[in-house]
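With one protein chain withheld, the remaining protein chains of the complex are depicted in position.
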Amino acid sequence: MTYIVKPKLHHPSLPKNELGLTRRDYEGRVSTLCAGCGHDSISAAIIQSAWELGIEPHRLAKMSGIGCSSKTPDYFLGQSHGFNSVHGRMPSVLTGANLANRDLIYLGVSGDGDSASIGLGQFAHSIRRGVNMAYIVENNGVYGLTKGQFSATSDKGSKSKKGLENTENGIDLVALALQLGATYVGRSFSGDKEQLVPLIKGAMSHHGPAFIDVISPCVAFNNHAGSTKSFDYVREHNEAVNRLDVILGRTPITTSYAPGEVREVTQHDGSTLRLRKLHDDYDPTNKISAANYLQERHAQGEIVTGLLYVDPEATDLHDRLETTAKPLNRLSAAELTPGAAALAKINASLR
Amino acid sequence: MTYIVKPKLHHPSLPKNELGLTRRDYEGRVSTLCAGCGHDSISAAIIQSAWELGIEPHRLAKMSGIGCSSKTPDYFLGQSHGFNSVHGRMPSVLTGANLANRDLIYLGVSGDGDSASIGLGQFAHSIRRGVNMAYIVENNGVYGLTKGQFSATSDKGSKSKKGLENTENGIDLVALALQLGATYVGRSFSGDKEQLVPLIKGAMSHHGPAFIDVISPCVAFNNHAGSTKSFDYVREHNEAVNRLDVILGRTPITTSYAPGEVREVTQHDGSTLRLRKLHDDYDPTNKISAANYLQERHAQGEIVTGLLYVDPEATDLHDRLETTAKPLNRLSAAELTPGAAALAKINASLR
Amino acid sequence: MPDTLSDGTRTEASASRPAPLVAVNDFVVKFANVNGSGSASANGLFAKAIIRMGVPVAARNIFPSNIQGLPTWYEVRVSGAGHLGRRGGVDLAVPLNPQTWDDDVKEISPGGYLFYDSTKPLPVSKFRDDIHVIGVPLTAICNEAYKLPRERQLFKNICYVGALSWLINIDPPVIELLLHEEFASKPKLIPANLAAFNLGRDWAKRQLNPIGLQLQTSDAVGNRIFVEGNAAAALGAVYGGATVCAWYPITPSTSLAEGFTSYCEELRTDADGSANYAIVQCEDEIASIGVVVGAGWNGARAFTCTSGPGISLMNEFIGLSYFAEIPAVIFDVQRGGPSTGMPTRTQQSDLLLAAYASHGDTKHVMLLPADPGECFTMGAQAFDLSDRLQTIVFVMLDLDIGMQEWLVEPFQWDDAKQIDRGKVMTTEQLETGEFFGRYTDVDDDGIPFRTYPGTHPTKGAYFTRGTSRNRMAGYSEKGVDYQDNMERLLKKFHTAATLVPGPVLRQAAEKTRIGAIYFGSTAPAMHEALETLEAQGHHIDALRVRAFPFNQEVYDFITAHDEICVVEQNRDAQLRSLLMIEGGINPARLTSILHYDGTPITARFLIDAIGNRLDALKATRQVTTKADKQ
Partner (left out) sequence: MPDTLSDGTRTEASASRPAPLVAVNDFVVKFANVNGSGSASANGLFAKAIIRMGVPVAARNIFPSNIQGLPTWYEVRVSGAGHLGRRGGVDLAVPLNPQTWDDDVKEISPGGYLFYDSTKPLPVSKFRDDIHVIGVPLTAICNEAYKLPRERQLFKNICYVGALSWLINIDPPVIELLLHEEFASKPKLIPANLAAFNLGRDWAKRQLNPIGLQLQTSDAVGNRIFVEGNAAAALGAVYGGATVCAWYPITPSTSLAEGFTSYCEELRTDADGSANYAIVQCEDEIASIGVVVGAGWNGARAFTCTSGPGISLMNEFIGLSYFAEIPAVIFDVQRGGPSTGMPTRTQQSDLLLAAYASHGDTKHVMLLPADPGECFTMGAQAFDLSDRLQTIVFVMLDLDIGMQEWLVEPFQWDDAKQIDRGKVMTTEQLETGEFFGRYTDVDDDGIPFRTYPGTHPTKGAYFTRGTSRNRMAGYSEKGVDYQDNMERLLKKFHTAATLVPGPVLRQAAEKTRIGAIYFGSTAPAMHEALETLEAQGHHIDALRVRAFPFNQEVYDFITAHDEICVVEQNRDAQLRSLLMIEGGINPARLTSILHYDGTPITARFLIDAIGNRLDALKATRQVTTKADKQ
């Protein structure tokens, strides 16, 4: 696979971010996942991303469903409120939280069973509804917490640890997210932090439904030969279409690139997504051609990764509902209750 | 829109089919739907299809969810068992019925609310599981039975009867069905019986998950100007890619066509799908290019209809499960109960 | 007598024919129509006109689960005495739907009246000789007056209102006024409708005499309003400060969400058009309650409205709300169950499910409004209770309350009233280092403190989960932590019993050891029945229960009586079960009076059922419209 040069920001010699916080301030409780579980690497990438973006931990809410993946919000951002809800329903819970207070950043963490099996409906509808969120699926192709049954993203023909072959068509969440109107779509690999961190940063600074499918091997139940979600398999078939840097509005753009090599997309919040192309024919702002490209490569057995689609003009559910700027959970009784006079009018209209 | 020449088979001068049954024998109770409802035309097309195929009515099972559309199985094939189950769950109920007896034909009738809103998950999973069925969605873009709220297939920007504009992305069930592995995918219009009947016949004779999205205007709540599911709108934007004849194995092929104009696909059961091309660049056996074509035309505001995809090599859930040929609901106690001797062995293994 | 009856025929007196019913401001009129035929507005006009004459009316629309072509009925109970429940029986029938003619005619009380469209003569066999028949050739009259089929159809409805206005003495000026109000926006329609009205009235005036059922202007209505429970509950939610509504359409709850939407557009929209609320029509009920729970967790007041099938689907989330202690409000507008059941019929049959919804040991708070007036007050109060108790609160309406217009006292609101957000730690409290343990019972009432996300940079964050945890919200699988938490939840439930609205007592004229317990839409019929029973010498203290858990007054009432009739509109005596389970009441003292065929309970049914019970004080376990062997 094509590894990416470590971008400057990652250099460990920067112990504090602009808020004066260190990475430690973004950590959570000690993980209880299996040693080597891909999910723990994603937690680390989330910590890195939030730290680099200088997010105030308490201004972010962590939502999840049920599963090993859904346990992880307890293992990062300990100063953020977290909600480990019920299986497959994180999207609706996140939607409600977002409606209550549009000012926080909403990070949804889920698993492939949680989002593609029981939760497929909510996954799809939260995206088409345009909820402003960073939705990450930690995709290992199995139900980890219930000990390794195939999930809906497990590829047809992939073998279980017991040697059973999956006979059902695997669901490609990236293809569905595109189809359903996600305005920021990426795919990555838990083993590729350099690619993953900028993708998460971009998703967190995106205004609209941002979805990232992160292949995250389950070392306990799905990391054997014959599995299409094992570390080895993913490394061999990983095909990155671009590499991303997220540049916050404030940071000046220094490095210069050969023309054509770089594509810049400025988002609502002023942040800039700088994409270094790895495939000339790939345009991450053209949804239809992107979808087509993904299907063709998928048919070739490739796992296409990178920032696959972004719509810089994205809007969110609040824009569509024309919700007031002030968070709904902060409206005062005066703003909420029309009062006795208005009620008298209503009474009159009912006689 | 491009109207299709009435195929011979439709000629009313044939009062009885090979079983000696007339259309009347395929009718059901009197419809209680609104006069002019698109759904009633689909019921008529189903009656016509079953009659033309010479299906024994009692060898077909009618399954549905809840809604005006889901009421319709009561209005056709009165000699078939029918099951009007619960809202959005027809696919699982049909799957179970199919597992119990692989010898019947399963016709699933649903609505856009039933399949794309509450039922999206079951719609998706029944298709990826490969259930052998003819799945018809009577798509009017609204919840008819609950008086006209937008459904999930209602297009962004489409106007409600009260003038409200839909702000959510509409779900394209055809695109999803392709994505999820349906092996027979069509789209049609309740107002175009000539196109619809052969599509339904093809679906009923297909071995695998066959899906047809039938746009079926709701005259009570969604047939006004500004709606993208009204009779007028659909007529104007209907873009047929091909026209289909279904030829049963037995029937000899008589008429001759100019080379290239016709494409023939022979299915498992020996039936032949004869497709007359209306677009040279459209290949209904190439899933990826088909999907791409649909997306492009959809972006142009066109409603692409016809037989959009078919895989003649399709397999079904029973093939994957290697179920015995005899219907499970007919296995005898002897075939089901291993007996005391086998039990003694098991006991021994547990000491 | 001719072998068919036709125009204006008045059937002459016969041995068997009882004298015509005679009554002033006290009778029942029932219209039978086909749905989608436009009769609804005409029937509404009829009812509203009587109210405008100052005479109390209870109007009930009985409709099918269908959009067009099936039977509907509209029952207008006229009661100068102000009885707003169903009485039972029909004094004047207006059957305009051939499909249901036979049943409609059968229902008429002996001596009652049959008003019908006599355009084409009907065989005598279609009538009864113990009733009084009034034929008016509605179709003929309208076909003569109008060309367009649509017009003929529509105006026929106003036309029969005109004829009836003459027969029972409705003030024409009142009709004129109502038409002006209704068509204020399309004034062209006013004269047209008025003409149709007079068409019928004049024909009747020429051919017929007024009947024995007469209206007389009165002041019994006072300043009461005429409103549906769903609209009232929606308005209650607005006044209660609800900001997030997530819902999925289902009869009979749909109009509650739609009502909330229009009230918000009107009352909660800023000048610049921005909305101080968010309403999402979700993909299903599970998503709806999920959104509500998410919003409640994040400090907004949120609700969903649904009916039985929705409650069934919400079970898992209801358990999460209970166990993770997240405020949420559900309006359950009950319909006929089980399963899809009778979507357009009324019942009180979700009580048991709602009370103990979800797996494991759970108990939930329910409010039981009896009319649209209480839908408004409880609709607002539910949000205070839910925030205070940090748990789900059900408001249990039914189709009869939710979708029928009731005559109730005007809504009232005290501008001094404060919203109670319950126990929420502020930034200041956290800053000053006040103790915060998410699941710690600091006040010995079982209710812990919570924090809203985003309150403080370094304090007050906690992790919410549906799994067992300790008092500090840390994950724990220890039995002691689990049990400690479950006992606190039980204590909280007992606290709830002290906060919910208490029962309403209706004392008998004389001291008695006999009591009755009832709730919800049963109230008006029950009150009428109690009056009659009292007159018959049956003295009964009656208690209207308004919430679950039951507060002490309910148990005291039971202890204070030997024999208690529990009146419910369900098959399985669900309220009785709740009284036994929670109160440890001896079932032998609780007699069930059950009515559950989907039609609203009537005073006459109650008078019979309770009367019989009391006459023969046998210990039968249950009495229903038909014997029931449970």
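For reference, chains read A, B and C in written order, and residue numbers begin at 1 within each chain.
Following the convention adopted for this analysis, a residue touches a chain if its C-beta (ideal position, glycine included) is under 8 Å from a C-beta of that chain, and two chains touch if they have at least 3 such contacts.
Remember, it's a predicted structure, so these values are computed and weren't measured experimentally.
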Contact residue for the chain not shown (choose from C:Gly337, C:Pro372 or C:Gly460)
C:Gly337
Just one of A:Leu99, A:Leu120 or A:Ala290 touches the chain that is missing; which is it?
A:Leu120
From B:Glu18, B:Asp103 or B:Glu165, residue that would touch the chain that is not displayed
B:Asp103
On chain B, residues whose C-beta touches the chain left out of the figure:
56-59, 61, 63, 73-74, 78-86, 89, 91-101, 103-104, 121-122, 125, 129, 317-318, 321-325, 328-329, 331, 333, 335-340, 342-344, 346-347, 350-351
Chain A positions in touch with the non-displayed chain are 32-35, 66, 68, 86-88, 117-118, 120, 143-147, 149-150, 152, 220
Touch residues of chain C, complete complex, unshown partner
64-65, 307-309, 311-313, 315-316, 318-320, 322-324, 336-345, 347, 349-350, 352-353, 356-363, 465-468, 477, 479-480, 482-483, 486-487, 490-491, 494, 570-572, 574, 577, 580-581, 584-588, 596-599, 621, 625-626, 628-630
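The working rule: only the chains that are shown with their structure count from here on.
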Applying the document's contact definition, name the chain pair with more C-beta pairs in contact, B-C or A-C.
A-C
How many angstrom lie between the CA centroids of chain A and chain B, rounded to a whole number?
35
So the centre of each chain is just the mean of its C-alpha atoms; given that, what is the distance between chain A and chain C in Å?
45
Return the residues of chain B touching two or more other chains; collapse runs of consecutive numbers into ranges.
117-118, 120, 152
What are the residues of chain C that contact at least two other chains?
283-284
